[in-house]
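Here the complex is missing one protein chain, while the rest keep their positions.
A, B and C label the chains in the order they appear, each numbered from 1.
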Amino acid sequence: MARVIVDVMLKPEILDPQGQAIARALPRLGFSGVGAVRQGKRFELELEGPADEAALAEVRKMAETLLANTVIEDYTVRVTE
Amino acid sequence: MARVIVDVMLKPEILDPQGQAIARALPRLGFSGVGAVRQGKRFELELEGPADEAALAEVRKMAETLLANTVIEDYTVRVTE
Amino acid sequence: MSAARVGVVTFPGTLDDQDAARAVHLVGAQAVPLWHADHDLKGVDAVFLPGGFSYGDYLRCGAISRFAPIMDELIPAAGAGLPVIGTCNGFQILCEAHLLPGALTRNASLHYVCRDQRVRIEQTATAWTNAFDQGQEIVLPVKHGEGRYVASDETLAALEAGGHVVVRYVGGNPNGSLNGIAGIRNEAGNVVGLMPHPEHAVEELVGAPSTDGLGFFTSILKNLVDA
């Protein structure tokens, strides 16, 4: 059983009000030294079989059509442990 | 300038309705082979200085107090490129 | 002549379907319930995709609904000219299904917002707004957490140049939408999506303090009779 991670982030040109709100809050909470924050999503998929090329191709299709909205988001797929 | 990633996921014992809804939708969309899905958050922080131990300790504190709700979420911190 | 038949789609988690059906009745048309899991548009003359939290808005608003069996029928039908309107979650579904360009994202305020909103009808050349006057200002309720319209610069420029912006917020932008966009249409003008809720502004007694939403429903009647 393999675990695949899909990270989905807003495209750089799309405004990210959640990230901005965090960046603005940090100094108020006494944290300095952070320039910018962006917030995205992280999906952990448990595959029933091994994370071979075929399985990964399938996950990429899932990411492309479902997990990310490619009009506004980019995604990356990677295998873990 | 360094980039630090904070991944925040619901603790394993906590219900993840989003992940469940996605997992249940996948077969209907023609995707098979995925046993479980969990959805979490991913934060990208641009540090103004280097990602040294002091900076990472600071990020861990941020994660603990702001980025994650430790009542229901776990987090991990890692440096990228 | 038999009454025009407007289909109202119910997905799991749809909330405003009864409201939409009632508004359809109020203007003298027949509301036909359509079920997400059916491959059947029941021969309706137009389709209303109502608001709500289909599939709990999990993943992204509208992302899972767009794959429902009914959408397999609706997408080609809309392409062939069937009048379709999506309000709120319906608008989000239309964008996810690529029947309309762009996307709806988290409100800039990061809060859900329910308020009576002044908007301007920017385009009457659509199946759903032809009963209004160009530039007419009306009040409709908005109620959503993810209604900030975004699109690439080119898409935005094309929408504006082509007159595809149908409704625009005036007197305050409730969600930070680019160019104050509240609603858009497709190239052909048969598909319209908007965040405000015309179906909650159709009766004196209940809902928003306006009946301005009726125009969307009388438009479709007019459209069907004229057609």
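As a working rule, a residue touches a chain if its C-beta (ideal position, glycine included) is under 8 Å from a C-beta of that chain, and two chains touch if they have at least 3 such contacts.
Heads up, the rule we're going with is that contacts and distances are computed from a predicted model.
**Student:** What protein name does the UniProt record of the undisplayed chain give, "ABC transporter permease", "Phosphoribosylformylglycinamidine synthase subunit PurL", "3-methyl-2-oxobutanoate dehydrogenase (2-methylpropanoyl-transferring)" or "Biotin carboxyl carrier protein of acetyl-CoA carboxylase"?
**Tutor:** "Phosphoribosylformylglycinamidine synthase subunit PurL"
**Student:** Check the whole complex and report which displayed chains the hidden chain contacts.
**Tutor:** Answer for the hidden chain's contacts among shown chains: B, C.
**Student:** Specify the residue from the set C:Arg5, C:Arg22 or C:Arg118 that touches the hidden chain.
**Tutor:** The one listed residue touching the chain not shown is C:Arg22.
**Student:** Across the whole complex, list the residues on chain B that are touched by the chain not included here.
**Tutor:** These residues touch the chain not displayed: 10-11, 13-17, 20-21, 24, 69, 71-72.
**Student:** In the complete complex, the non-displayed chain touches which residues of chain C?
**Tutor:** 12-13, 15-16, 18-19, 21-22, 52-53, 55-58, 111-115, 141, 143, 145, 197, 199-200, 202-203, 205-208
Basically, only the chains that are shown with their structure count from here on.
**Student:** Starting from the mean Cα coordinates of chain A and chain C, work out the distance between those two points in Å.
**Tutor:** Here chain A and chain C have centroids separated by 30 Å.
**Student:** Counting in whole Å, what is the centre-to-centre distance of chain A and chain B, each centre being its mean C-alpha position?
**Tutor:** Computed value for the inter-centroid distance: 9 Å.
**Student:** How many angstrom lie between the CA centroids of chain B and chain C, rounded to a whole number?
**Tutor:** The answer is 34 Å.
**Student:** List, in ascending order, every residue of chain C touching at least 2 other chains.
**Tutor:** 59, 64, 67
**Student:** Check each residue of chain A and list the ones that touch at least two other chains.
**Tutor:** Within chain A, the residues that touch at least two other chains are 66-67.
**Student:** Which of the residues in chain A end up touching chain C in this complex?
**Tutor:** Those in contact with chain C are residues 10, 13-15, 17-18, 21, 66-67, 69, 71-72.
**Student:** What residues of chain A sit close enough to touch chain B in their complex?
**Tutor:** 1, 7-9, 19, 22, 25-26, 29, 31, 33-49, 55, 58, 61-62, 65-67
**Student:** Going by the contact rule at the top, pick out the chain C residues touching chain A in the complex.
**Tutor:** Residues of chain C touching chain A: 59-60, 63-64, 67, 95-96, 101-103, 105-110, 148, 150-152, 176.
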